[in-house]
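In this view, the complex is presented without one of its protein chains, the others remaining in place.
Here is chain A:
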Amino acid sequence: MIRLSGRLRASLIIGGQGIRARKLRTFLSMVSLFLGVLAVVVVQAGAEIANRAMLADIELYQGKDGTRQMYLSPEGQTVPVALEVLRGRTDAVAMTSTRAIIGEPGVKPINEGGGPIDQPGGYGPSMMCDANGCYPIDDGTSGAPPGQAVELQLVGLTGDIRQFRPFRPSQGRWLDFGGQPSLSPGLVLNEEAAKAFTRYHVPAEMSVDGATANPTPRIVGVIDDGGYQPTAYVRSDELMNWLPTTSLGDTRSGPGLQVLMTPSAVEVEHVLRARLVAAGTPADQVRVTTVETLKQRSTELALMRWIFLGMAALVLLIGVAGILNVGLATVGERIEEFALRRAVGTPRLLLAGIVLAETLLTGLLTAALAIGAGVVGLQLALTVFGSRFPSLEGTAFPWQAGVAGVIAGLVAGILGGLVPALRAARIPIATVMRA
């Protein structure tokens, strides 16, 4: 061990002396290698950031990886039972989804069918499909004159959903689930819905399918939920103040139900399942799926990454050729030095180690510079383009890119130094005698 340590130290000391003695050559080697290592760093960082950005966007509407979700149709006692079981829980949240129109009563909404605000005519009237075909739902606006009203999807929540779907705050605040429910439902709009309220002067009256009356909503905040459909989020209990229990079981106008659970919420899942089955929901309809975005996308992500890494490897190869060229030329110049070192007892292996140490140190220095350039470049890119891409907010330089840069530097050092190292080790000692 001491022997190995001595050789390692000797090769590092002599390698360092060699680098200092040939600063210009080392610099030229680094220049040729820099682009290659930088390419690897950028590709790795880009892939990681793109991966995270894509996942972040998907998480907004599908939920984080590992989230367990249950979809239930609003039949019988399904919705009331689910809301009762999940009330006040933090490890599981129920989402009811229903249609609402905010604005002038008895008019055709600006975006009929709840479509995007910028889409002229919206989606058209809401449709209902069954075994006999599809037909428009009579929501009371057919034949009504156009007016100042916005149709949106109203999502009732039993708790904070952001642990599963990390919505990005835009304005105002998020829903406060503490305290008594207000008779004036507090709404958090998504950005598409907020767009409508910015453009149109809409009266504060909300018509909800199946509600006993039109409440006056309060808009408390705006978030980015990644959706293109105008949506408003509300506390379930505030919504339920206006929805009679009978309307909750209406398969035509009643709210759809989705339950999101943490992977560890096994107990609540069992209780909910048992209560639903006891309330008459067929057991085979109570199905739970797990969000596995990363797994589902892994193949395409890996393919994309390999393609870019292949391109980066080609650039790196050019850098390796540069360092190899300089290395061979340097060994040619240092024949006498190496012969002399062998004459004073330096083993062949250590001579090879000295040359490799020089190229490895060069590779590592280059990697450090390339990683530094990557970090600075990312900061600049985020400063310039960050506001255009919300998913890039808070992006840090991925450590994987740093590791890839160090590995690329080491690999380039080994590939570029191996042949010169072998040549150095084969230099005959008698060279010093014949000089």
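Just so we're on the same page, a contact is a pair of C-beta atoms (placed from the backbone, for glycine too) under 8 Å apart; a residue touches a chain by one contact, two chains touch by 3 or more; residues count from 1.
The criterion applied here is as follows: contacts and distances are computed from a predicted model.
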{"item": "Chain left out of the displayed complex - its UniProt protein name, from \"Isoquinoline 1-oxidoreductase, beta subunit\", \"Putative ABC transport system ATP-binding protein\", \"ABC-type quaternary amine transporter\" or \"Assimilatory nitrite reductase (NAD(P)H) small subunit\"", "value": "\"Putative ABC transport system ATP-binding protein\""}
{"item": "Option from A:L24, A:V344 or A:V384 whose C-beta touches the chain left out", "value": "A:V344"}
{"item": "Contact partner of the left-out chain, one of A:G6, A:P146, A:P203 or A:G310", "value": "A:G6"}
{"item": "Absent chain, residues of chain A that touch it", "value": "2-3, 5-7, 9-11, 13-14, 17, 20-21, 336-337, 340-350, 353, 428-430, 432-435"}
